[in-house]
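I have placed the structure first, in the form of structure tokens, so that the comments after it can refer back to it.
Note that this complex is displayed minus one protein chain, with the remaining chains in position.
Now for chain A:
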Amino acid sequence: MIHSLFLINCSGDIFLEKHWKSVVSQSVCDYFFEAQEKAADVENVPPVISTPHHYLISIYREKIFFVSVIQTEVPPLFVIEFLHRVADTFQDYFGECSETAIKDNVVIVYELLEEMLDNGFPLATESNILKELIKPPTILRSVVNSITGSSNMGETLPTGQLSNIPWRRAVVKYTNNEAYFDVIEEIDAIIDKSGSTVFAEIQGVIDSCIKLSGMPDLSLSFMNPRLLDDVSFHPCIRFKRWESERVLSFIPPDGNFRLISYRVSSQNLVAIPVYVKHIISFKENSSSGRFDVTIGPKQNMGKTVEGVIVTVHMPKAVLNMNLTSTQGSYTFDPVLKVLTWDIGKITPQKLPNLKGIVNLQSGAPKPEENPSLNVQFKIQQLAISGLKVNRLDMFGEKYKPFKGVKYITKAGKFQVRT
């Protein structure tokens, strides 16, 4: 399936290569560079490139291109999903999936890649198994290792690979047993010029951090499970139980993982927590324009809207912007033409406003397009869909775990058209 993998940074250096079958020459990446040049923008490099003898399937993560070489028919999503899993694993191991992190830990990276694929077919991709095989680096361990000369390899054989719940390590022991769930909801919305909602839906995830000893069997129930319109599960969840009782029942992996992700469909009315008033106009035959944006809270259920940031991609003709803000600070990047306005918390008494003059290139025609505003915000202790965790029960173990649920609502792809 996957023949080889090349990691390429933004400046076009191949800084890591790994082959699972016979060696494929680096020159195959030339086709990739060609496509990259044609695409101009990193985001527009086609993920699948056909070359005379190979197919290249690539992903772009954290300023690194993961380019895999394929020789025969394989579902492209299979490869893409796997590459993302590789990047996730790096992130999990090194805290970040950056070029420096990979270069610093090149041996661990190599060992990981060796375990994750066998002859190009995924072998062990569960983080719990991998951590049993290859211990993630920590500062303490690297100090100890350099003194004692011991290694990062697990001494014991990875029994997890043999079990039927491959996502959980075999012997887990904690002195403090705790289970935390973060219900994170993101609002994806498109708001049109007049302020009415063109499209809105809620994308939610429940991220868990579970540190429980032994083999706990958890069941998590909701007050209003019917809200969840479309759900995808971590493999540990018993599907049948969900189907029949709408209860999430599972033996959890150890550590951090994403339990479910769900969608609350656009059929349900989504409460939009903020509104934006905007006037952006460019005068005919003069090299300036007007910019005036106000943002305010609405329907936020008594919670404060915080961490508000507005980003605007201005038209190419914009040279500079002279603005004054009543709250927060703004920056304008004259190269990328991006205006960022970091507002912070919105207080309903005094609505944040940003207004001023836009300077255009002299002589250039008035831009036809109006930029759209991308809004980010956060609301703590609120799941905008109204989803509520009812209770968490644990079976199989005697101790009393410490349990906690946190709700948070964020803006996802939240866009206001002007």
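In this text, a residue touches a chain if its C-beta (ideal position, glycine included) is under 8 Å from a C-beta of that chain, and two chains touch if they have at least 3 such contacts; residues count from 1.
Here is the rule we go by: contacts and distances are computed from a predicted model.
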Query raised in the report: What does the UniProt entry say the missing chain is called, choosing from "AP-3 complex subunit beta", "Septin 12", "Phosphatidylcholine:ceramide cholinephosphotransferase 1" or "Histo-blood group ABO system transferase isoform X3"?
Result: "AP-3 complex subunit beta"
Report task. Have a look at A:37, A:96, A:118 or A:178 and name the one touching the chain we're not showing. Result -> A:118
Query raised in the report: Which residue from A:9, A:91, A:325 or A:370 sits in contact with the chain not drawn here?
Result: A:370
Report summary line: Touch assignment to the omitted chain, from A:101, A:209 or A:231, lands on A:231
Report task. Go through chain A and note every residue touching the omitted chain. Result -> 1, 14-19, 21-23, 26, 41, 43-44, 46-48, 50, 55, 58-61, 70-78, 80-82, 84, 106-107, 109-111, 114, 118-119, 121-123, 125, 149, 151-155, 157-159, 161-166, 170, 188, 190, 192, 198-199, 201, 203, 215, 217, 229-241, 243-245, 249-251, 258, 261, 263, 266, 313, 315-316, 365, 368-372, 374, 395-396, 413, 415, 417
